[in-house]
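Notes for the one structure printed next.
Removed from the display is one protein chain of the complex; every other protein chain stays in position.
Up next, subunit A:
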Amino acid sequence: MTQPWTSADDVRRELDAVDYLVDDGMATALHLALTLEQPLLLEGEPGVGKTAAAKALARALGADLIRLQCYEGLTASEALYEWNYQRQLLAIRLAESRHETLSDADLFTEEFLQERPILQAIRAKGPVAPVLLIDEIDRADDEFEALLFEFLGEASVTIPEIGTFVAQRRPVVVLTSNRSRELHDALRRRCLYHWIDFPEPTRAADILRRAVPAATEPLIGSATEFVGRVRGLDLDKPPGMAETIDWVSALAALGAAELVPQDVVRSLSALAKTPDDRASIIAAVEGATLGQPGSTG
């Protein structure tokens, strides 16, 4: 057991202490990931707090956060381990100058091994097991998923030249995906799974209170309600919690104490990410009163 949390309520309380508010589902998912020592795959629309969950978990546990950002073309040498060729060549030249002979066993040792995030998580020696965030796994090639199977299933990495490294304490592994492609069943099978929905208005307001202390209560209330309506529009990119926080921060920075159409339009770049979305939201603003009778954008 790497942490003293014995229930989902504990998880919720500890994460609350680091300003990350979770609902029942998320608390249960994180609690099970910690208790069963299994990787957790988080999916959801962009901006619902998948990456933030891993960061908050690391903060709450007092653990190191090791992050592997996935991208197309990510290889084993960037994710698992790599040999330090320069040092190997230097060692060879040095041995030659001393008229010594080197064998494979001399060159492929831990001394010449460069740890990449996954091996780093396995060999971590700190007092608390690290949190390994494998971010946006759907961006990596599907072949890359196969590289992770051994690690996800057995918390180990096999290096042909040396042998198998098994984690003494299983790292807490959080994978995130935006579903830009389907992940393989074999990867899903090795993970617990949680789909994160957009937060309920009440919880969204709670999150905003924590994230943007400068925002007034009327501003938070109307902004939450407005974002809920915006998500119902036909948008390329419906605003997530991250965009909402950015937007309310922008409004607070502009000195807005309440939501008025002029401020919505001025700060819209934080909420709308394409010209089409911007036009749609402005049209919605012009068609609504936003609680300000008679005022339109």
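Observations
Note that in this section contacts are C-beta pairs under 8 Å (C-beta built on N, C-alpha and C of every residue); 3 or more make two chains touch, one makes a residue touch a chain; residues count from 1.
Simple rule for what comes next: contacts and distances are computed from a predicted model.
Only one chain is not pictured, and the protein name UniProt records for it, out of "Hydrogenase maturation factor", "VWA domain-containing protein", "OsmC family protein" or "Phosphocarrier protein HPr", is "VWA domain-containing protein". Of the candidate positions A:Glu14, A:Glu43 or A:Asp263, contact with the hidden chain is made by A:Glu43. Check A:Gln88, A:Thr216, A:Ser249 or A:Gln262 against the missing chain and you find that the one touching it is A:Gln88. Listed by residue number, the positions of subunit A touching the unshown chain are 6-8, 24-25, 28-29, 31-32, 35-36, 38, 41, 43, 71-73, 75, 77, 82-83, 85, 88-89, 92, 102, 104, 141, 178-181, 185, 188-195, 234-236, 276.
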